[in-house]
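All protein chains but one are shown in place.
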Amino acid sequence: MTARVFVPCDALSVALGADEVAARLVAETAARSLDVTVVRNGSRGLFWLEPMIEVDVGGMRHAYGPVEADDIPSLIDAGLLDAGAHRTNLGPTDQIPELERQTRLTFARVGVIDPRSLDDYLAHGGFDGLRRALAMSPSDVVDEVEASGLRGRGGAAFPTGIKWRTVLGAPASPKYVVANADEGDSGTFADRMVMEGDPFCLIEAMAIAAHAVGATHGVIYCRSEYPHSIATLEHCIGVARQYGWLGTSIAGSVLEFDIEVRVGAGAYICGEETSMLESIEGRRGMVRPKPPLPALEGLYGKPTVVNNIITLASVPWILAHGGAAYSGHGVGRSAGTLPVQLAGNIRRGGLVEVPFGITVRELIEDFGGGTASGRPARAVQIGGPLGAYFHNDQLDTVLDYEAIAAAGGLLGHGGVVVFDDTVDMAVQARFAMEFCAVESCGKCTPCRVGSTRGVELIDKIVLGEQRSANIAQLEDLCEVLEHGSLCALGGLTPYPVRSALQHFPEDFGQRNQQDEHDAQENI
Amino acid sequence: MPIPVKPDQSTITTCAYCGVGCGFKAETSGGQIVRMTPWKEGKANHGHSCVKGRFAFDYYRHPDRVRSPMIRVSIEDPWREVSWDEAFAHAAGELKRIQETYGSGSVGAVSSSRCTNEEIYLMQKFARVGLRNNNIDNCSRICHSPTQFGLSATLGAGAASQHFDSILRSDVILVVGANPTEGHPVFGSMMKRSVRRGANLLVIDPRRTETVDSPHCRASVHLALRPGTNVLVLDSIAHVVVTERLYDEAFVRARCDWDDFELWMSQVGDVRYSPDVVGPEAGLEPDAIRELARRYAAGPNSTIYYGLGVTEHSQGSTGVMCLGNLAMACGMIGREGVGVNPLRGQGNVQGGSCLGSWPHMFTGYRFVTDAATRAVFENEWKIDLDGEPGLRLPNMFDAAVAGSFKGLYIQGEDPVQSDPNRHHVEAALRNMECVIVQDLYETETTKFAHVLLPGSSSLEKNGTFTNAERRVSMVRKIVEPVAGLEDWEITVGMINAMGYELKYDHPSEVLDEIARTSPAYSGMSFELIERVGSVQWPCNTAAPEGTEVLHTVTFPRGKGSFMLTEYVPTKERVDDRFPLLLTTGRILSQYNAGTQTRRTANNAWYDDDVLDISADDAAQRGLRNGDRVRVASRYGETELSITVSGRVHPGVVYTTFHFAHTMVNAVTSDLNDWATNCPEYKVTAVEVTKVTKVTKVTKVTEVTS
Amino acid sequence: MIRDRIVRKRHLSERPSLPAAQASVVVEALAANHHDPTRLLVVLQDIQHRLGYLPHDAVHPIAIGLGLSRAEVHGVISFYHDLRTEPAGRHILKVCQAESCQATGGRALTQHIEDVVGCNLGQTTADGAITLEAVYCLGLCAASPAVMIDERPIARVTTARIDRVIDDARTAS
Partner (left out) sequence: MWSELRALRDGIDLGTPPRDGEPVTLSVDGIPVTVAAGSSVLLAAGIAGCTVPKLCASDTLEAFGSCRVCLVEIEGRRGYPASCTTPVDEGMQVRTTSDMLAKLRRGVIELYLSDFPEGDIDGGWSQLNTTLDQVGVHRLADDHPYRSGANHQGGVLDMSNPYFVFDQAKCIVCSRCVRACEEIQGTFALTIDGRGFGSTVVAGQNESFLESDCVSCGACVQACPSDALIEKSLFPGGYERADSSQA
């Protein structure tokens, strides 16, 4: 019988040498005339173990990692195909503690299956959700999504069911489903893992959405920084078309739906939904005012569902298992699970799908194992570049939408970036303004001009020039940005700036009162 | 420190530069115009403008202005400045002398569509009460006289059926022989707005103009027909409508003469007009003709806009009738979003048509042969009127060459440059004994004049203009006329000098007189226009504030009439000697003969007429971009520079006619419309040959290239 | 900069034309995208993919082909950081500047790369081997810092590792 060895193909595994491992494995087993199939699966998200290879022994997957290409001969010598003992042997994959403690609903298949294999997908419950949805009326599908309590995982946390119902109720046609794969937040990679690890799930989700709202066209807008995602999606969309999961009469129903991948061109702002729609329509990615809501006047001015990848990827499970099963996870108004991404200065970086309700400390310490540098964690940025910096004494905050908001932050796309005690928070605050300046579309004045003024003010503060006046001006500017900006880029940039200023005042020269006094004397 | 001058006064007036008739605010400081800004409440332009009306106003203070009346005995003599009274007395004396010598019909007058309604009206009154004949014509003779004829014959009113805004309600826009974005730019912008909102654009034009293809405005069908085949192609479109039964039978039965319709169907339905036959002759794909016909007929609201590309042909009037027929057959008339609309060239061409400057018609298109109409004017003017139609302008020139026509009063026109067959016009003028020209500048025509009366620009007088949508708007005096008199006062002076005593204190009194004598204008007055901004005729008791859309219930002639439109090829044919067809048009930044715009900074965009030629034709003749060429026709020749352009098909060349020195009209044919004498400017067989330069220059060119 | 020269407007057909090889790439990209103006960004990406950059004189045929204006096409090109109007080096090295990489020595790494390569972010080395670009997140944040050379991602980058990558890029054609 052919042995199956799994070597991940996702971009980060490749970035850590997975391609070399796979090539070596193929070469070495061929040289030894071993009957081995190397399967390129997605990543389990345990990136400190990548490249992590797995061998299927009697239906049980055993993991080895991190593996380098040069380890392959010794691995085979050690009886890799029979899960033999080796320095890198991690035991049965499902029993790796950081995986075992997760609740994988959305990511159930990611890392398990060959992302490009439709058979693999079908064998793991693929398209069950769509089949069930097609047996339901569109309105019932929307009911199911509403019952799940699913909220947008891209950052805005808007209830997905309500959005879908708006599109369903819009009279205009055609309608569109747009998948937002412009995952630009630093510290996030969950979308990428889905696209590279379980792409048919996204296709299925979009088809369910199409059925639910009456859409005929779908677009996945994927950032150009993700070439592996793009290639995988293109391949799988082709397969789906070939086997009748896209196109006309999908799964024997009357559903007609197709998907096109559009690639971004280096603009963070295009992750903002209206800017993305402009970009898909071939224009500068300038933010549109809302209203009109994209649900009513979206792509080409037609009703459009715009959902984040993780939001969509949660839908097939919800349809297959029922909304109630999903909402059974989580706390309060934060129903279901959240794929948290641990990043930055962290020992065990990776993806952690858990129900809402876990604390930041549990995530960083229990799952993440503390900092990679071994130095104390000093600050944690939650929710991407527009998210607040948390002080290490705030780490017991519970991870759900409401609790994070109450602590002055936002959950965003679930990215958690850890900084150790070498971080200079004035530099981080300045970066937040600089990032806003680099990525501003330039439409509204607070963001277009204010972000640059923000950088200048922080520079002056750090230099000790007119410190209190400049800090006061910075606070006024943050107010103008927050309340005056057209979209969330300008509106949320104050979060990292203010939180840095509030929690880490010493980094802004507070301890150098005398310096400022001297500076003023010299004027 | 650049603080802009703040104007101290702002006066609302109407632009004279084209038939759109944009409302402007003339802003002055210390009595000088500092800028013109578009008037937001202008109903033709809604606050928009083009480069001419917005910026090209400096011509009014150009040093070339004629600043004093002048006379001379012979055109070889130098001019002598005289007083107004002496000029009037001299001119009138000469005209009376000529009439005594050569007969009453030996003199005539021609009015200008750059002048106001009141001034045009007074010019025809000058002919009828001063000269006591009907030798009065107007410059629409050479542009839109076929519109008057063709639309009157089919619909009963020689004017646009719609208001400009109507185009925003159109689903299908058919543009025939017009290039609104260059010729009628503010309307062109409105058309583009309609296209951007989803209207389907169909274009029939030999050239791939900007109207055919520009950003966010692309014609779904463009029939780039061979110049001269308009009627053939329009009949073929009608053929498709008839044979595919795309016509609106209910509309035709209710609104039109059914017998006429059947007769028309049997004509255009004949196989000789099938797209398969017409296509090859017109240089078109038969399916493109079908596609256009189907789209037009499908509507639901299809509208037609056309220009001089329809009228300036030997079958110009027939072409206009084709359009009237087509609109009636498809039921595309009588509501918003549909209709048949001429795009008028000059600011007051519609007024020029309406106000009786015709040898056979009084105001409101009523015939001089009709005793009842004559009685209206005889009663108003207290004078007996001649019931015999007078001479058309081309007939006046013919008669002059023949020796029977000796005196002409020309108001604001330059026929030597504008009219066809320049040599013929020059010969005619040379043969006259008294040519009186009233103009802003010395022109090609003033070279042949004996009396030169300094005209007033539209910035220097009060009155009204009627634009291409029948809209009568106010023209207001912004600055004093350079020689003291407004054009209407000059004509009044001439009438008095001819011995008919006449006095008006203000042009409003002239409009009142027009209202008294002309049903379509009966409700019109300065007071009304002041109050509501502008008024579209008909304006009468039934429509006290004017009428936006014509033909909503019935046609002025009762039942709509389908006219027979047999295609008769023009006699102007290409042959081995003249293998190319020259067609003409205008460009955005210049206006007609260019007398005004050439005296502004608009030359920055376009400082000479240029010949567009296809790459194939250029290659065959060894021509490259910028080469100087000789353009020769059976009638004359001139020299131009060429642009190798993708906008013209092989076999067709194109130029503008804005610059006097290029003398494009020396080349154009002297054929004209069978019904109205409108010249066939759009089709002339020519040959283009390279002008060989001196060797030295050629060498320099080679070194730099 | 003062623009005051009064030059006559160039006629459309007088605009400089593209070299034939580039022109045919433009024509093919337009055809492949059905001359659909909403596919402008895709057209630009296709052309850049094949030519390496977007030549100035390609803008006019692109605009004409899609029924857009040159200004619109220019506006789109200037908006997106991926789109370039000058040829890049033989290899493009994108160095992540975002927070996760900052937390793991990304700033020092960037400085090191600039020193080794001999040019700053946004510039191309004198020998034309490498163009350095800033990028804001490659999605490799669980193993920061990260870079991407051409389309090859590299994570948990050390100075030794990046030195090898740069060496390879310089020597490879």
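Order of writing sets the chain letters: A, B and C. Residues in each chain are counted from 1.
FYI, contacts are C-beta pairs under 8 Å (C-beta built on N, C-alpha and C of every residue); 3 or more make two chains touch, one makes a residue touch a chain.
Every value quoted in this text rests on a predicted model; they were computed, and no experiment measured them.
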Where does the absent chain touch, in terms of which shown chains it meets? A, B, C
Residue among A:Arg4, A:Arg241 or A:Lys460 touching the omitted chain: A:Lys460
Considering the complete complex, identify which of B:Trp79, B:Trp381 or B:Trp605 is in touch with the unshown chain. B:Trp605
Of A:Pro73, A:Gly91 or A:Pro289, which one is in contact with the hidden chain? A:Pro289
In the whole complex, not just what's shown, which of A:Ser74, A:Gln242 or A:Thr445 touches the removed chain? A:Thr445
Note that chain C touches the chain not displayed via residues 1-7, 9-10, 56, 59, 68-75, 78-79
On chain B, what residues meet the omitted chain? 1-6, 12, 25, 34-35, 37-41, 43, 46-51, 54-55, 165, 168, 181, 185-186, 188-189, 192-193, 196, 214-217, 588-589, 601-602, 604-605
Even though one chain is hidden, which residues of chain A still touch it in the full complex? 267, 269, 284, 289-291, 437-453, 456-457, 460, 466, 469-470, 473, 476-477, 479-480, 483-486
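The rule is simple: only the chains that are shown with their structure count from here on.
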Skim through the chains and flag the pair connected by the most C-beta pairs in contact. A-C
If you average the CA atoms of chain A and of chain C, how far apart do the two points sit, in angstrom? 25
Distance between the CA centroids of chain A and chain B (whole Å) is 66
Chain C: which residues touch two or more other chains? 37, 72
Considering the complex alone, what residue numbers of chain C touch chain B? 6, 8-9, 11-14, 37, 63-64, 67-69, 72
Which stretch or stretches of chain C touch chain A in the complex? 37-42, 44-45, 72, 75-76, 79-83, 94, 96, 98-104, 135-144, 146, 148, 151-156
Mind listing the chain B positions that touch chain C in their complex? 213-218, 604-607, 610, 625, 643-646
